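Structure, as structure tokens:
Only one protein chain is missing from this complex, and each of the others stays in its spot.
Right, chain A next:
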Amino acid sequence: MRNTSYHVGSFDAPRSLPWRLRWWGCATALLLLVGCVDREQHADAYPRRPIKLVVPFAAGGGSDTFGRVIQNAIETHRLLPERLVIINVPGAGGTIGSRRVKHARPDGYTLLLLHEGILTARHSGSASYSAEAFVPIAGTGNATQVVAVRDDSPYSDLRSLMREAALHPDSIVFSANIGAPSHFAGLMLQSKIPGSSFRYTQTGGGAKRFAALQGGHADVSSFSIAEYVQFKPSGIRALALLGPERHADLPDLATATEQGFSVESQNMQFWWAPLGTPRERVETIADALSAAMQTDEVRETLAEMKITDTVLRGAELEAELQQRERRIAEVAPSAGVELPNFAMFALGGVILTAVAASIRAVGRRRSGVPRRTTDREGGDRSAHTRQLAAIGCITIGYVITLQFQLVRFVPVTAVYALLIGGILLGPLIQSRRIKAAKATIALLVVSVLMSVVMHHLFTEVLVVDLP
């Protein structure tokens, strides 16, 4: 802290005990009062309250959009008696969200929407579990992949591309999102011809892979049909469709199987429940999902997104999952180029610069530059530190309360705001700089408004799963 602070040093620091006691007393009473009220009632019919659907990706992405299209249909046609609420838990390729559902109570009120990523996560090393850690509810929609090259590419079909990949392994640059379907499409293709291999480069989502092709930074990549149709006019050309049969939107495009490579790569959205969820609850959800998939608006939207409106459940779903798992396990990715250990470089950089900075600091002290005195007129500093410590402790208590959901959001937030405000207000009132009654009322109003309005804003408008 520098001395340039614009300190308003006119209030007295020491606070009398009664003030603090009064605050603590009234806050604790409030807390207890509201904390005792409610908690969920016992439920035998299902669903009795809104069902949380965890989408383990950020809002606005492909999976999120898919989930919201279905959610919309379920709500407009009232396919479930309660709301389906989408909760985005993005991070680490979907594993943050999937882990949360894995540990959720298996009561059918927390579900997961996660595509092939659940199968590839274990093989790419980002999770220790896979589909077996969940109860599959249904598989909906199927986005087929295509293999594409730039317009002026020498490869006219899949055969010529794979011949080159076998003759000169590791020379054709395959732009992929490592660990995602675009990567596995390439791995599956090269597994069909012994000795062939692509050189994979991490690029990212469909648009970035298109840019890499267009800019000449990669030779080949794979896209979903929707992406391909979107980018085709600006100069890319598909070599093969990675589906079981030709697609209505691309009737001239031969499948890989037709060209002699039995490779299929389709991305399906799977719905999961935690292990141990009662069978009939799983069926209730599966019924609602199948019904939603049959509605006109879902079919139209999916047609626009070039997603086939497949629905799989029960034994069919189990068989499909096993088949997909097998396909992915066969081509578990091998280590590519040895990359430098960036983390160690960063650590080295920190140590190096820390040493340099401390040498400078020592040098400066030796050369007689006086050390700045950082403390101000000591007097009320310790009082402020006490205030700060109290605020810190209360904040940590508040966060812990939220974390373990000891008390519901609105009461604990109101009490928190009241306590913090009270701590800051106390000395002000004592020093008579403001009128006690007016300030207390202001604080009360703010804390109540704050908690209620925030709760409404976040849960209703922004659909956040507040603790």
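Some observations on this one:
We take it that a contact is a pair of C-beta atoms (placed from the backbone, for glycine too) under 8 Å apart; a residue touches a chain by one contact, two chains touch by 3 or more; residues count from 1.
The rule is simple: contacts and distances are computed from a predicted model.
Look at the chain that isn't drawn here: its UniProt entry, checked against "Glutaredoxin", "Multiple sugar transport system permease protein", "Tripartite tricarboxylate transporter TctA family protein" or "RNA polymerase sigma factor", names it "Tripartite tricarboxylate transporter TctA family protein".
Among A:P106, A:G179, A:G243 or A:P411, only A:G179 touches the chain that is left out of the view.
Among A:N88, A:S265 or A:T284, only A:N88 touches the chain that is left out of the view.
The missing chain lies against chain A, touching residues 1-2, 4-9, 11, 58-62, 64-65, 68-69, 71-72, 87-93, 95-96, 99-100, 124-126, 170, 173, 178-179, 199-205, 207-208, 210-212, 214-218, 226, 229-231, 233-234, 301, 304-305, 336-340, 342-343, 346-347, 349-350, 352-354, 356-357, 359-360, 374, 380-381, 383-385, 387-388, 391, 395-396, 398-399, 402-403, 413, 416-418, 420-422, 424-425, 428, 433-435, 438-439, 442-443, 446-447, 450-451, 454, 458, 461-467.
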